[in-house]
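Every protein chain but one is kept in place in this view of the complex.
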Amino acid sequence: MSRQILLIVLLGVIFGVFTVSILELEELYNSFGKEYFLEYGAQQTGSNNLVTAILLDYRLFDSLFEAGILLIAVSGVIWISKHDIEEKNAKFMIDKYKTPDLFVTFSRLVYPLMLTFGFYVVINGHLSPGGGFQGGTIVATAILILYYIDADKETNIGLIVTVEKVVYLLVILVASLSIFTRGTFFTNFFELGASADQKAIYLVLLNVLIGIKVALGLWTIFTAFLKEGR
Amino acid sequence: MINISVLLIFIPVVVSILIYLFKWKHMNLIAFASQLLITILAVIYYNEFSANFEMTHIVLGGWDERIGISLANDNLSMSFIFLSIFSWWMVMLYTFKWGKTEHTFLFFLMFLQGVFLGLLQSNDLFNLFVFLELATIIVAILIAYKKKGESFRSAIYYLMLNVPAMLIFLTGIIFVYYTYGSINIFALTEEFRDVDDTIILRFSYVLMMAGISVKAALFPVFSWLPKAHGVAQSPISALLSGLIVKGGVYLFFRMNFLYEGAGFAYSDFFFFIGAMTALVGVMFALSQKDMKQILAFHTVSQVGIIMMGVSSADEEIFFGGILHTFNHALFKSLLFLGAGIIISVYRTKKVSEIRGVMKTMPVVSVLMIVGMLSITGAPFFNGFISKSIIMYGFADQGVRYWALYIVNIGTATSFVKMSQIFFGPKTLSYPLKNKAQNITLMFFALGCVMLGNFYIPFTEGFFGIPFDDITVASLSNIFDYFLTLSIAFVFYKFVIAKDYLPVRTVRNTQISFENGNLLFLIYIVAMLMYFIII
Partner (left out) sequence: MDDIYGIFKGGTLMNPILTFLVVLIGFYGLSSSDNIIKSVFSVTIIESGVILLFLNLGNFEGGAIPILSEGVTSIVDPLPQALMITTIVIGSTVTALSLMLCIKVFHHYGSVEWKEVLSREDVKS
């Protein structure tokens, strides 16, 4: 009991300091970043969606490592879930119940729609809300529905992981092409003065590659978990 | 030429992916080739760098500095870069087997190198957060690499303690962004020079420091370190305590340089935390029986000594602390790698069961003795130099001086206990199978001896501070060392060897998980009290 009280007191102090800071924030709010993006964002990067402009042009370096985190997590999950000899006595959950027919039928209807929607979100990342990361997740969810339809589906994890790593190397390559055309790394490889349509080629290409990579990564993680449970 | 900073980060990453993709058995030679390439690039960059100031700062993408991500280098980060490249060479050499490559292990190792080199150079707060999270995940996977039961529980404990700390760091970044409009460290340093003292500024400082303290294993929140070290493989332990923990200390300096203009009086608070870390670390180290746990607790206490040095406002003590960072990386890696060899031959980790190492493996024992002399601060070895500098700084401030003295006695006692493994008859035969491991030990020992004797050109070259006005090798310091050693010997014989009840209770205390997080919250509130109210 004394422990709960101590916890609540500590959290209360932190909360109090936070509230005081928020009240101060009203006067101190600085909107330099927002005004810069509103003024220059679209013409410098060729994309109407300013969030994609930041992710794929101003802060491309961060996005590369974000895709890298997915890569590491996938490899880590696969390595950890590989069974060693010591564990042959562990009991696995056996998945024997059958999915209801209604669910299977609806999944068959929904699957192509989700896939198309996912591709739409990926390709239109620079004009409407969306982009590689978001669209890739939607495509991965669409593929996961297949597991509900057919509970015994076998996937070749090795092939998917290899393709994913090759796609990641391609992403780094496309991002680094700008060293030859503009003299600096990690930005659009068209010139600063090129038209918006030309810059959009780079954005769509990068979005598609990142979308493929994210979809494959999430698919692999889910398959590794399913294999663990069988 | 200026893009070498980016190449230093990406060459290990790309090579690691190639190692994972192509399952050729001689792939570790490619890893060595890339490591050689990185070393050459780092040397070229360093030569250009000291002459030309513009080389130090690059904005990726050529955008405005406050909008894009930038990488920046200075003397401190260059020296850490060289230390990291050297440590990674040694770890790769230690785990090298001709004709057999562990692809997954090398993949994670090389990726971690790229991420760590990025961490050292990054000049943007959110980029630092991404690199820190990436390093946390890779280290958690490497801790769980052996896939025994204890590896998994240490890995999940490590992950569950570090990830909330990183999220607290992110909360600090939130406040800074909304108040100053940019998250570039150079731009923020300029802004902070004439900033008003507001609560929101102090709150963000406290949050960021709390997150970094967990990474650097400071006093209330170090409980993940001994668990992680006890179960990881020896080269991973060496890397973790020699370098990744120092990454936390490096970020501590960076954040303090950032907030320098705001003028917080942080030095007393962090000296106290450092002293507590050092004392508690030594206390736990004296009570352990497992060799790797002893070394892990010593890492905690040496980081405490580093923090005692680094938190002071006096420039020379500060550089004494940085020098101790380097020295500790060298001798702790030496001790961990040597312990790895000994444990793999004797197949047990308990100090009381290992005897006769000197007769069984003479080369390894001599090198281990070099390491032990360095960590206790013997003259002519590098520990002596840095400890003397820090103690010299506190020579006239009673309590601080005695705190450091007590920590030194504790360290010496524990290594007197560990040196028992050398005596005794030869019990096993040890065919010299793996020369590469002995060679890595020799490199580290060489580093210890060289830094112990020729430290002046090194510190002048990298930091620009001549230390010759501090008489380090004076007779009184040498006499101090022998006095410490004799007190330690007596203390050991009459107190520790008997394994009294207090020693046993200390050994069996475990910080449970919820208490670990409770301590983290207490630490945050204590810092809030200190920085905001006082």
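We just call them A and B in the order they show up, numbering each chain from 1.
The rule we apply is simple: a contact is a pair of C-beta atoms (placed from the backbone, for glycine too) under 8 Å apart; a residue touches a chain by one contact, two chains touch by 3 or more.
It should be emphasised that the depicted structure is a prediction, and the values quoted were computed from it without experimental measurement.
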item	value
Chain not shown, touching residues in chain B	126, 130, 133, 137, 140-141, 144, 147-150, 152-153, 155-157, 159-160, 163-164, 167, 170-171, 174, 177-178, 510, 512-514, 517-518, 521
Interface with the unshown chain - residue positions in chain A	3-4, 7-8, 11, 14-15, 18-19, 22-23, 25-26, 29, 31, 33-34, 37-38, 41-42, 48-51, 53-55, 59, 62-63, 66, 69-70, 72-73, 76-77, 80-81, 86-87, 89-90, 127-129, 131, 133-134, 214, 221, 224-225, 228
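Heads up, the rule we're going with is that only the chains that are shown with their structure count from here on.
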item	value
Distance between chain centroids, defined by C-alpha means - chain A, chain B (Å)	32
Interface residues, chain A side, partner chain B - complex	3, 6-7, 10-11, 13-14, 17-18, 20-21, 24-25, 28-33, 36-37, 57-62, 65-66, 68-69, 71-73, 75-76, 79-80, 84, 86, 162, 165-166, 168-169, 172, 176, 178-179, 182-187
Chain A-touching residues of chain B, taken from the complex the two chains share	3, 6, 10, 13-14, 17, 20-21, 58-64, 66-69, 104, 107-108, 111, 115, 118, 126-127, 130-131, 133-134, 137-138, 140-141, 144-145, 147-148, 152, 175, 177-182, 198-200, 203, 518, 521-522, 524-525, 528-529, 532
